[in-house]
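All protein chains of the complex are present and in place, except for one that has been dropped.
After this line comes subunit A, so read on.
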Amino acid sequence: METILEMRNITKVFPGVKALNNVNLDVRKGEIHALVGENGAGKSTLMKVLSGVYPHGSYEGEIVYNGQEQHFRGISDSEKQGIIIIHQELALVPLLSIAENIFLGNEPAKFGIIDWHVAENRTRELLAKVGLKEDPLTLITNLGVGKQQLVEIAKALSKDVELLILDEPTASLNENDSDALLALLLEFKAQGISSILISHKLNEVGKVADRITVLRDGATIETLDKQDISEDRIVTSMVGRQLADRFPQREPDIGEVVFEVKNWVVHHHIHSERTVINGINLNVRKGEVVGIAGLMGAGRTEFAMSVFGKAYGRNISGEVFIKGEPVDVSTIGKAIDHGIAYVTEDRKTYGLNLIDHIKHNTTIANLDGVSHSGVIDDMAELKVANEYRRKTNIRSSSIYQKTGNLSGGNQQKVVLSKWLFANPDLLILDEPTRGIDVGAKYEIYTIINQLVSEGKSVLMISSEMPELLGVCDRIYVMNQGRLVGEMPASEASQEKIMRAIIRAEGKAS
């Protein structure tokens, strides 16, 4: 098979850090080439070099594409050659329509006047190709994340793509949407389009990739062919050591009920006539890790946030009990005072002050813990920040590193540090390992285990079922704002959980 892209000996140095060190990557025409590695291994940097975000001259090495050496000076250069990158954070304008987004900067126009008729018709064709049944005039903000992802791909198709780069395309998709997306990649492959797929989900990679290149610490470790691909093999290669067990062992020591929610009802924050959470009853015991499984949009985040000081929703009713006593959790401050903490699924938007450093982010939810009558004790704060940096194993130059410059896994550890320092009795974790690498995941599971062994309780929302099965003691299944199943982890399985969801879906429709 002929080679479409060859990146030779790419070295990229940032002040003080060698992000890429003699990296080689070759992609064949019409193949799906997966790029895997821990966070900070250099995957995104490599793709930025390829797409011209880091222009020619700012790196060493050469890029040969379609047999010619390329000197991309910006994204528009690489796009002209048919290299399209779709970033993890989608770059769509929420208040514009699908058609407007697809042709943004590339509008079919004569003398600057846009021909919307052509744009809409072409959008319709493109949407058909990616299998999205939506009107071209629908606003992006009205689409779910999965559909937005498809719009991004349709946009790439509109530019005559030859090499499609997808950076963690399925990170925020549920299983169905992920499968649809992967099927689409296979279809593109049949049409001769090559793809580079960056993903942490190794099972997906194994399903669709023809070859896999593993990066570690800015260097190419190896490129594996399809027949050599196995999850264990990839993991070993990624972390450079054998990861005997994906989930650390724990001896459960479960006590009495510490947290209980009764008849919890929440309405949509804008359309207040819509019920988002419909009569939920659940409890968590001391020293217990309880999981909530469900599809995207099941209402799990909405439930957690509404319990956490009404951070979401309207017309909330129901009762919260802590150690059997009814408590008032009507504001976030009160919820924290009653020993509840909520670790968000979206650490960049809701979790961190990205322009500030680790120290300030660690103490912000519990400033009283490092201050006397409103005056912060510098030394106490320094001690706390260093202590939690060590406890959660945050990799950074010091506690004075800006959280915006940390990798996803380390950012997540800063958010965890913040809430651990708030010393809650119940820690609600919302997708605690989303978009972070295998090694960091293991560390976060270890922190969870440590926490419950100290007698705290954890309520964990996750869309990765193996994770729920591996970490939790008991699992609730949520669907469309209701609990549709509850099972001890020892009796649970992916099939059982899915069956509970599907049964509920059947009832609902």
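Observations on the model:
As a working rule, a contact is a pair of C-beta atoms (placed from the backbone, for glycine too) under 8 Å apart; a residue touches a chain by one contact, two chains touch by 3 or more; residues count from 1.
Everything below uses one rule, namely that contacts and distances are computed from a predicted model.
When the listed names "Ferredoxin", "ABC transporter integral membrane protein", "Xylose transport system permease protein XylH" or "RNA polymerase, sigma-24 subunit, ECF subfamily" are checked against UniProt, the chain not shown comes out as "Xylose transport system permease protein XylH".
Per the touch definition above, the residue from A:180, A:219 or A:311 contacting the chain not shown is A:311.
Remark: the omitted chain is touched by one listed residue; of A:227, A:349 or A:490 this is A:349.
Only one residue from A:333, A:466 or A:488 touches the chain missing from this view: A:333. Listed by residue number, the positions of subunit A touching the unshown chain are 15, 308-309, 311, 331-333, 335-336, 342, 344, 349-356, 360, 364-365, 367-368, 371, 374-376, 378-379, 382-383, 397-398, 400, 418.
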